[in-house]
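Shown here: the complex without one of its protein chains, the others still in place.
As written, the chain order gives the labels A and B, with residue 1 at the start of each chain.
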Amino acid sequence: MTFSSIVLQFINGLAGTSSLFLVAAGLSLIFGVTRIVNFAHGSFYMLGLYVAYSAIGFFGTTILGFWGGIVAAALVIGVLGAVIEILVLRRIYQAPELFQLLATFAVVLVIKDAALGIWGPEDLLGPRAPGLRDAVTILGGNVPQYDLALIVIGPLVLAALWLLLNRTRFGILIRAATQDREMVAALGVNQKHLFTAVFFLGSLLAGLGGAVQIPREPAQLFLDIAVIADAFVVVVVGGLGSIPGAFLAAFIISVVKAFCIGIGDVTILGFDVSFSKLTLVVEFVIMAIVLVVRPWGLLGRPQGQQRGAGMLSQPLPQIGRRFLLIAGSIVVLLALLPALGDRYLLVLLIDILIFALFAASLHFLIGPAGMVSFGHAAYFGLGAYGAALLLKQAGLPMELALLLAPLVAGAGALLFGWFAVRLSGVYLAMLTLAFAQIVWSIAFQWDAFTGGSNGMVGIWPAEWLSSRTVFFYLTLIVCLGAVAGLWRILYSPFGYAMRAGRDSPLRAEAIGIDVRSVQWFAFAIAGLFAGIAGALFAFSKGSISPDLLGIPRSVDALVMVLLGGVQTLVGPVVGAAIFTWLQDEIARATEYWRAILGLVILLLVIAFPQGIAGFAGRLLARRRSAQS
Amino acid sequence: MSAVLAVQDLRKAFGGVQAVAGVSFAIAAGELLALIGPNGAGKTTCFNLVNGQLDADAGEVQLLGRRITGLPPRKIWGLGVGRTFQITATFASMSVRENVQMALLSHHKRLRAVFARAGDLYAAEALALLEKVGMANQAERRCSVLAYGDLKRVELAVALANSPRLLLMDEPTAGMAPEERKELMELTARLAKGDSMAVLFTEHDMDVVFTHADRIVVLDRGKIIAQGAPADVRADPRVQRVYLGGQSARTR
Partner (left out) sequence: MLSLRNLHACYGQAHILADVSLDVGAGEVVVLLGRNGAGKSTTLKSIMGLLPPHSGEIHFDGARIDGKAPHDIARLGLGYVPEDRRIFTDLTVEENLEVGRQAERAKTPLWTPERVFALFPNLAEMRHRSAAQMSGGEQQMLAIARTLMGNPRLLLLDEPSEGLAPVIIAQMARSIGELKSQGLTVLLSEQNLHFASQVADRAYVLEKGRIRYQGAITELANDPDARRAYLSV
């Protein structure tokens, strides 16, 4: 690389910094004050682009119209954020952390379909900024004038935020509430107003981050998830709650990415290395390194022990005769279903069984082990890819591939888990998300081995299993057996040790339990069982694609667990059944199934903050106590 | 009689402040040693250096002649040290019996077992330990619904699960009523003599200290200013001034 190309890539990186910083700063502010990990933040960015596109179209492509459109878009998104806070989040501030997460994800679904309805599925590229359409020549390379403008905008916003936070009463209240919101309320500050205002500000920043990208990047529907993953990474690398940290992290990540693109494909020691392909992974690698070396981020401060997902202090349910009786009858009923000859029903049931196992494996991690994963699909996907690769690339018989594939997932979980158990709470969750994204990127880009974005086809079961009915019985036996196995572990000494480490790490260490290694093995076990589900899924569909590893699928599993209720054993299974059935029903009925699903989730979260099974259990308990 | 615990010239500083500045003492089997001193004297730091929660800057802690300085708490437990916490730490999702079983499972190195039913293992031993501390009748209750004094007794049963040679108790009677305090300390003394176990405890309540300790170590600003039998310590003029003086002003 020449000096001039280094400088040019550096400028490129700086230009990318601004947008990333704006989004991350908003996310960080919102998390700091409300303790909500706002999944919908990426959606606000995406909407910022769409609204800016329309607003500039409306105002006209003059200098005033362009910048007016961008400001208008940011304001619209700010107001939208405030409205969502008032309508949805305000009702669930007392609910467990994960339910809030679920609610914000439901908002993601609704916004995505709203954007689809309003703007259609086509990418929309906005006009170039009037007055900044040309490029300037720096050291022989062309740099768009607009990039230079972006380089200025980031630090300007950083300065403005700094002034706001340090020189105004509102800013002081935000900083105080970030540390101790209950105390701020006890001093007479209306929390509701503060939270709404912070949501307005944070959403406005996300909207602005999207809007300023309009000349560089088309408005597209997949941006919500892509951007939220980026923003998580920036916030975590910079340190949760640190605005300068967000800027520093955005800067480092953008510059490193720019250099990866700039270097392109080179040969090192005889190997062809494609640096440009690394861009998808590089930020997650940076995050993983930062989290292991400095778990609280570059400029963040160590936080107190964060608690698990709300299953704390819940005893394990006793599996009594009645439970076994009901479970047994359901299994018998399921075993009789193929007699109906409804092929479609069998397909749905196979899905439900597979996802029930997937959800149960995530519940194992979230509930008894007390570790929240945002990236559990990685192990589901590793199981699926493992099965496909063992079948196609290694040429193994299907039965052996099915048997060995979960070990691939378990090995992956063992590797990633080693890092993950060094963290706790939100940091742990975000690290799992980062690892899932790495796996996704590898599967997505390694065309020769994994089939890249197209995935692989022709992954069919062996001859004797090829009938839908036989495959259904295989799935039934494997999934039920695996779920029963997971439950059995919970009642074993190891399962007790998991709960001990969750309930009181201090006490657990004091009676000789190596909490970290218990958590590590728990992570591996959860990964292994998710892998079983993934391998079955691959053979049931006959094909795989990187979607299996994506963030949306991880979130699906979270939704299933939380919908069913994390504090019960059957909850995740019930949640998986309802979720899978609902998704299938709605998807058949309307193109806008995501929005419907989102609204249903929102209703459920607001109506049953303990999950469906938790709610049913409580009803039962109430009826029992009323009878006695 | 050789010492169960020997602490030699222990030192620990936090950001320039010497919290513990050269502390040495020893405890024999069957002996109850109280560590007292005003707030900020270094009691808790000293305690956490012994139990492995903190790493010492200098000095040495020996258990039965073996150096344990720098070992993590779980290793120290494995060598025969039980402990109770100032703010009780129990497993809230488990019953009283299961809390004790958990410690027994760990003691018998059964934590890696994934198929056995934990509830069936060492249940009788757990009940026997609970019997010792007078909690057998509440064995099936959840820890989260217990009264404070009862929780302290559960903690004691948990701490006894590995038949420790040394028992560490951080403020064992804080928040208890006078009768409860007396009961708990008498029980502890009985267990210590019976199983020839050494006990190191910190305590704020001077009645408890002077009634139940065999020996007392008084800390002030990280240093030992007196140690010896209760009567001698009570008579020591320096102790009177820095600590008991304040206490008697409170009483009178």
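Following the convention adopted for this analysis, a contact is a pair of C-beta atoms (placed from the backbone, for glycine too) under 8 Å apart; a residue touches a chain by one contact, two chains touch by 3 or more.
Everything numeric here is computed off the predicted structure, so don't read it as measured data.
Q: From the listed residues A:Leu132, A:Ala185 or A:Val470, report the one that touches the chain absent from this view.
A: Considering all chains, including the one not shown, the answer is A:Ala185.
Q: Of the listed residues B:Gln8, B:Ser144, B:Thr211 or B:Gln240, which contacts the missing chain in the full complex?
A: Considering all chains, including the one not shown, the answer is B:Ser144.
Q: One chain is left out of this view; which of A:Arg90, A:Arg175, A:Arg216 or A:Arg468 touches it in the full complex?
A: Spelled out, the listed residue whose C-beta touches the missing chain is A:Arg175.
Q: Since one chain has been left out of the picture, which residues of chain A touch it in the full complex?
A: On the side of chain A, residues 169, 172-173, 175-176, 178-180, 182-191 touch the unshown chain.
Here is the rule we go by: only the chains that are shown with their structure count from here on.
Q: Contact residues on chain B for chain A in the complex?
A: 51, 72-75, 77-78, 83, 85, 89-95, 98, 101-103, 105-107, 110-119, 121, 142, 144, 158, 161-162
Q: Which residues of chain A touch chain B in the complex?
A: 311-316, 488-489, 491-497, 499-500, 502-504, 506-514, 518
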